[in-house]
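Note that this complex is displayed minus one protein chain, with the remaining chains in position.
When the chains are written out, they are named A and B in that same order, and each has its own residue count from 1.
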Amino acid sequence: MENIRTTKGAIRPPQPPGPLKWVRDNLFNNWYNTLLTVVLVPTVLFVLVQSILWVFTKADWRPIIENPMLFAVGQYPRDQLWRVAIGLSGIMFLMGASWGKWGGLLRTISLSFAIVFAFLALLPVQLETLDTDLRIYLGSTVLLIFIGAWLGRLKAVKKAYILIGWAIMPIISIIFLIGFEGVEKIPEVSTTFWGGLLVTFLLSAGGILASFPIGLALALGRRSSLPVVKGFSIAFIETVRGVPLVTILFMFSIILVLLLPADSSLDRLFRAWMAVTFFSAAYTAENIRGGLQAVPIGQIEAAKAVGMNAFQTMLFIVMPQALRAVLPTIVGQFISLFKDTTLVVIVGINDLLGIGRSVINMEPAFLQLDLEVYMFIAAVYWVFSYFMSRASARLETTMGTRTTL
Amino acid sequence: MRKSIALLTLLVAFSLLLAACGAAEETAAPAEATEAMEMTEEPGETEGPAPAAQGGGILDKVKSSGKLICGGRTDLAGFGMLDADGNNEGFDVDLCRAVAAAVLGDPTAIELVPLTAADRGPVLQTAEVDMLSRNVTWTASREAQWGNFTTTMFFDGQGFMITKDSGITSTDEFDGATVCVTSGTTTEQNLSDFFRQNGMSYEAVIFEDTSAVYAAYEEGRCDVTTSDKSQLASVRSGFADPDAHIILDITISKEPLTPVVPHGDDTWYDTVNIVMFALINAEELGVTQDNVEAMKTSDNIKVLRLLGQEGDWGYSDLGLDADALARAIAAVGNYGEIYDRYMGPNGKSFTLPRGPNNLWTNGGLIYAPPVK
Partner (left out) sequence: MASTQTPLVQKSSIPFYRDERILKIIAQVVSTVVIGGFIFLAVINFRNAANARGLTLTFDFLKESAGFPISNPPIDYDPTMTFGRAFFVGLVNTLLVSVTGIFAATILGTLVALARLSSNWLLSHIALSYIEFFRNIPLLVLLFIVYFVVFGNLPVVKESIVWPGPIYINKRGFYLTWPQLTESGTPFVIMLSIGFVVALVVYFLLRRRREISGQDTYYLPVSLGIVILSGLLGWVFSGGTPFQLSTPVLEGFNFSGGLRFTPEFAGMLLALSTYTAAFIAEVVRAGIQAVDRGQLEAARAVGLTTMQVLSLIIMPQALRIIIPPMISQYLNLTKNSSLALAIGFQEVFSVGKIVINQAGRAVPVFGLIMLTYLVLSLLTSMVLNLFNRRIQLVTR
């Protein structure tokens, strides 16, 4: 219990700083901390050394090295990969531009993408699957991020341009990914062939985006004075929050189809996306409700006093404040949704984890290498989630200072 | 109360927005899907019972859309798996390719939907797939509930695999054993019946996913694992030390693995069936992927009929062309070639003696009506 930091350190007379003092203060400041340090140091070293040894000597990364494209895009036709590439580059360019315009959170995200791409492009190991074309593409995408950042700094590039870009780009990318029936250059690619990280990102980003309007409507509905609307919103929110995501996925993937009118069909990936959206909407609604409650009543009264109607009050006074307050929570929710999309594997969609399981079954020899595959998948999720959560924490602090100003 | 009005406006606005979002996501998806979306919202318009499948239209639908939607899997060695480029391959996949080649003239025009075991029934009942080829055991209740089973293309039986270390030599010594098994399949019921019949006790460890079953077995979680023998063979070949595991001779069930089509479409059922017949007949007559063109001028009348050079094997009634079966064979080879590609002596996945899957002329069970 004495572990809790007390003020003891603060009342001591200041000592000359230095590494030795730091060690004494932070590792050996009393007898039990000394004991703890003595026990922990060898343990930590042992674990670290063992893990590093495993990663670099014992583990056999063939399943991953030989199939990078499977993990990235699943079964997406290899001669159509340029469509994914263009979509990715477009998003990256916008990301860079936003970094230039707003900085902060977007800077971290853009930089981490740039670092990952640059790392892959310059990887000194000769890999058959990481050929020159791919390296050039990755390198040019890094360049694109920085060009975007430079453009974003320019005054001439207005914020609105970038926002419009964000509104249009994802839609264009998805249309591009789907393609057109009968068009020779960009033939239709059924969502059955989509997989890997592509699906993981589409589901989580698509889910969060689409859940936002529903969640907003539900949050307003829950605060409504109309009993029917309020009751419906509460019932929806509490039901969805009361059951696990797998059951909702299962409902949309199997039960919904049985209950649709005969001779109708819904795309499987689309169904999974609907499930993720519904699930996410209930949580978004609660987050937004928290934000709405945080807006002081005085603000609304003041708005009424200056003659705004209810709609204007909502749109210009309440919403901007509420949404700014909930942005960090929404990022947090995006992270958990990103991780939760692994569950789509249970309804037969080959997301990153599903591809991992297919890869394990690809060759008899790979059956032995399941640990490597799972570790790789865990690492991918970890990297993305970790950077997003760091970014969200930073967002929280900047938001905090801005609101107090 | 103006607030409520504003609220309603907002609600309507957002639902419109949402619909727009949905439409955007779906822009280029088949129009059918969007229609279905609307139907869920206004279900009153589709009253009255409808047939489970699109009556009589699957063949036309496949032809007009130019692709065959095939239910399968991507995670079972030998039967349905992926290659590094993301192409589907495997025994079950080749059967789909044969149908696609026959009907559409293009063996690559398939869209393979990966399914879980629980999905198999519903996708047939709703005709979401044109054909299911995902090692499905043909049983009476499934025939009644799911769809029409075509021709058995793989005769399998449930067996047991044990480790050599365990010292077990027969199933009589199984009392008290721990058994790893997949859930939701006939395997699980067969296992339960077997032990009950023999008055032995066992501890079941049950997984949803087949690869999990074998991973757990190999790690020593179980003494015994049970599944279709073909699967056991495939899995055993993948183990670090295959010789440390024995597949017992006993077979406790019949598992006729058969492609299935949805109920209610006879033309389509016949089409798939005849393609299967053709693959088997081709092996019987010595027609292979390589010699199919040369065989078109063969002096064997049976071969000429199979390849559509003489007579009508039914194509005019089904609305296909004479060359359809020849294309199927040219695309994937005859039955024996498909088998050997994945499970033969130099098979991609593993080696499994053909046993009951030999032609009837070689003492096996593979037999098909003549194509003429």
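Worth a mention:
Basically, a residue touches a chain if its C-beta (ideal position, glycine included) is under 8 Å from a C-beta of that chain, and two chains touch if they have at least 3 such contacts.
Only a predicted model underlies this, so the values are computations on that prediction, with no experimental measurement involved.
Of the candidate positions A:89, A:140 or A:342, contact with the unshown chain belongs to A:342. When the missing chain is restored to the complex, the residue among B:65, B:87 or B:178 that touches it is B:178. Only one residue from B:209, B:270 or B:310 touches the chain missing from this view: B:209. Touch with the chain that is not drawn comes from one residue among A:18, A:124, A:182 or A:242, which is A:242.
The omitted chain makes contact with chain A at the following residues, 1-7, 9, 26-27, 29, 33, 36-37, 40-41, 44, 225-229, 232, 238-239, 241-247, 250-251, 254-255, 258-262, 335, 339-340, 342-343, 345-346, 353, 370-371, 374-375, 377-378, 381-382, 385-386, 389. In the full complex, chain B contacts the hidden chain through residues 1-2, 4-5, 7-8, 40-44, 46-52, 117-118, 121-122, 125-126, 141, 145, 166, 175-178, 181, 183-185, 188-189, 191-193, 196, 202-209, 212, 215-216, 219-221, 223.
Everything that follows uses one rule, which is that only the chains that are shown with their structure count from here on.
A separation of 35 Å divides the Cα centre of chain A from that of chain B. On the side of chain B, the complex with chain A involves touching residues 1-7, 9-11, 14-15, 17-18, 21-22, 24-30, 32-33, 35-37, 39-40, 43, 46, 50-52, 54, 67, 69, 74-77, 81-88, 111-116, 118-119, 122-123, 125-128, 208-209, 211, 214-215, 218, 234-235, 237-240, 349-350. Chain A makes touch with chain B in their complex at residues 66-67, 69-70, 73-78, 129, 171, 174-175, 178-181, 188, 190-193, 195, 206, 209-210, 213-214, 216-217, 220-221, 224-226, 229, 253-254, 257-258, 260-268, 270, 273, 309-311, 314, 346-350, 354-355, 357-368, 370.
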